[in-house]
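Every protein chain but one is kept in place in this view of the complex.
Just so it is clear, A, B and C label the chains in written order, and each chain counts residues from 1 on its own.
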Amino acid sequence: MTEHTDERHTVLRLLREEAGNIVKTVPGPLASLSLRVGEWALDISWAHGTAPAAPLPPVMATEEETEADDTGLHEITAPLVGTFYVAPEPGAPPYIQVGEHVRAGQTVGIVEAMKLMNPVKSDLAGEVVEVVTGDATPVEYGQALVRIRAEEP
Amino acid sequence: MTEHTDERHTVLRLLREEAGNIVKTVPGPLASLSLRVGEWALDISWAHGTAPAAPLPPVMATEEETEADDTGLHEITAPLVGTFYVAPEPGAPPYIQVGEHVRAGQTVGIVEAMKLMNPVKSDLAGEVVEVVTGDATPVEYGQALVRIRAEEP
Amino acid sequence: MSFSKILIANRGEIALRIARTCRELGIETVAVYSTADRDARFVAYADEAVHIGPAPAKRSYRYPPAIIEAALRAGAEAIHPGYGFLSEDADFARICTDHGLVFIGPSPEVMECVGDKARVRALLAAAGLPILPGSDGPVATPAEAEEVAERIGYPVIVKAAAGGGGRGIEPAGDRAELREVYRRTTALARQVFGNGEVYLERLVQAPRHVEVQFLADTHGTVLHLGDRDCSLQRRNQKLVEEAPSPLLPDRVRERLGEYAVVGARRVGYTGAGTMEFLLDAAGEITFMEINARIQVEHPVTELLTGVDLVREQIRVAAGEPLGITQDQVALTGTAIECRVNAEDPSAGFRPTPGRLTSYHPPGGPGVRVDSGFGQGDVIPPDYDSLLAKVIVWAPTREQAIVRADRALAEFAVEGPGVATTIPLLRRLLAQPDFVAARHSTAFVDALTNEFNPMEKTSERPADH
Partner (left out) sequence: MSFSKILIANRGEIALRIARTCRELGIETVAVYSTADRDARFVAYADEAVHIGPAPAKRSYRYPPAIIEAALRAGAEAIHPGYGFLSEDADFARICTDHGLVFIGPSPEVMECVGDKARVRALLAAAGLPILPGSDGPVATPAEAEEVAERIGYPVIVKAAAGGGGRGIEPAGDRAELREVYRRTTALARQVFGNGEVYLERLVQAPRHVEVQFLADTHGTVLHLGDRDCSLQRRNQKLVEEAPSPLLPDRVRERLGEYAVVGARRVGYTGAGTMEFLLDAAGEITFMEINARIQVEHPVTELLTGVDLVREQIRVAAGEPLGITQDQVALTGTAIECRVNAEDPSAGFRPTPGRLTSYHPPGGPGVRVDSGFGQGDVIPPDYDSLLAKVIVWAPTREQAIVRADRALAEFAVEGPGVATTIPLLRRLLAQPDFVAARHSTAFVDALTNEFNPMEKTSERPADH
């Protein structure tokens, strides 16, 4: 039931936010607006047929902020359960450094599982913003290892 | 059954809250708003095409509408389980007739339970609009017996 | 002759539990409900349902005319009263008979007999059952009460002859106190039970509550289904019941069973009943009373014996012989029932009615749940606060205790303002004295810092 309600909340919020976005993006004053997602629908019409493009209320602003944290940022995650190493062997220099540029396919670290060394490769080119997980740390599947800012194409 | 009721509450509350959110969120004074979730719908339109700053309580409005069909009408219901009789005894004239005026406290029928005759009295003065339950009909507690249009005070 | 349609004159978990057995027997059920229970599961579960009155029980579940009318119009042949409400009302049983309806329980005469505690006490004493020193029947005056007290010695306990569920019983430590207690108990008894008669017994300090389940049919067969221990009580309200009673020597256990059979025969009992005994610190047992109804804790006996007690009640009421014999009654393992009430132990066990936004009952091996509620349901404020009974079975008492705790830990119940006794129950199960079965009926009250176990609590519903 609660999950169910949550789901409704999300869809409704989606509709609401979208309405806000439309008002922001669509040029000219609106008289009415109709949104429909499957069985979900939102219809609004404005008084004196005018929808002034106004700044969005704080509720949504915050939500955008929270997403803003990792805008343009890409996470490389652990491909399996194991132990994460930043370097090929103890004492050796790490595969990557923060600020350094990585190519797509470049190894950024290894996850060791059952004595097997599994190289972790970057799936895109960009700049290393942060090495999230420390050396020799146990990681779960999907755990964030490295953050990369994707290159502008 | 119970989930059903609960469901209804949830969805209605959801719609109400959402209406409030939309009014706060979507810029500009609204003339009307229509929200639909599957079979559930909420439609509001504002007088002078202006939505007040505070969110409305649409659920209340809706509920009032659903009760609107018996506005001004008052129901006299069965005070206990038993058999409803419109007259003191078979063949005798009924206590009341449609269109007739009844005083508060006047007997409008009887409910017989375990051989006991329980007079059913009108709790207000008014005009008999309908005798809902037929003579010698078994009734449950709270079942509508007679409809009365209350007198204008 | 068997029934094709039964009206269940009760609500909540017991109404549902009775309907379950009826469904298994292929008997149609008629539910009766008050306005407060309009959306209750036991109503939806029944084949038919009749709205019999407003929330107050005295105008619905305790109101014979409404129930009789409902039964007649629905064409029910019998009425199962469950526990509480009209279940021990001999007059109601008579009214049923007068209207050609079978009351599922003993005869009105037997109900009257066992309902008069002073009388049944004397009767079974004569039949050879051990009773506490006390008055022979009711005591008519304060002076007579003092006389009896002098004879049996203080402290004594004053009991309403028509009392039940731990109400109308109060101890007196000396002559002065007795006079006060006599007055109070007589007044309460007259007011609550409509019968001011009281009798006296010697007070047993911190006894254990042991009871025996018995069955009797109309063909002369009477058998017992072992004992239950209900010593975990708060102010005479049972919280946890178990079977068999731990630490009871076999010879005592056998004797209890024999007493139950002798007693049931002596009063001419038919149907399912319970005989209550007190077990004192010295291991002495004395007869207390007979309960002429199915009890809240009956499932522990069902788990121990595999016998469906409601099924047998219905068979007997239909004039059929019992489906089992004494030697077919095997008692295996240990069963424990925990009563999950919608109450707040941290606020004086105040009932906490409300809507259950979350309800996920426990499951898996050895767990039975009897409840009248589910997710989204509302616990009305109008009746007792029993939310669910979690009953577990295991080969040993030790395993049964951990299983009960495991099941309670799984039980997810949430709702705005709704608190339950689950945390308290888990705390009780963990008490060394309970694990070692050293606890008496005074244990919980001592634990919850209530030092007057015998104090009646008029705000609490009578126990079943």
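We take it that a contact is a pair of C-beta atoms (placed from the backbone, for glycine too) under 8 Å apart; a residue touches a chain by one contact, two chains touch by 3 or more.
Everything numeric in this text was worked out from a predicted model, so none of it was measured.
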item: Hidden partner chain, touching residue among C:G306, C:G348 or C:P381; value: C:G306
item: Listed residues C:D37, C:E201, C:D370 or C:D384, member touching the removed chain; value: C:D370
item: Touch with the omitted chain, as defined above, among A:L116, A:A136 or A:A150; value: A:L116
item: Among C:K58, C:R175 or C:H360, the residue in touch with the chain that has been omitted; value: C:H360
item: Footprint left on chain C by the chain that the document does not show; value: 16-17, 20-21, 23-24, 26, 45, 299, 302, 306-308, 330, 332-333, 359-361, 363-371, 374-375, 393, 395, 399, 402-403, 406, 409-410
item: Interface with the undisplayed chain - residues on chain A; value: 1-4, 7, 80-82, 113-114, 116, 138, 140-143
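Everything that follows uses one rule, which is that only the chains that are shown with their structure count from here on.
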item: Chain of greatest Cα-centre distance to chain C; value: A
item: Computed distance of Cα centres, chain C from chain A, in Å; value: 60
item: Mean-CA-position distance for chain B and chain A (Å); value: 52
item: Geometric centre distance via CA averages, chain C-chain B, whole Å; value: 41
item: Numbers and ranges of chain C residues touching at least 2 other chains; value: 375-376
item: Two or more partner chains touched - positions in chain B; value: 3, 6
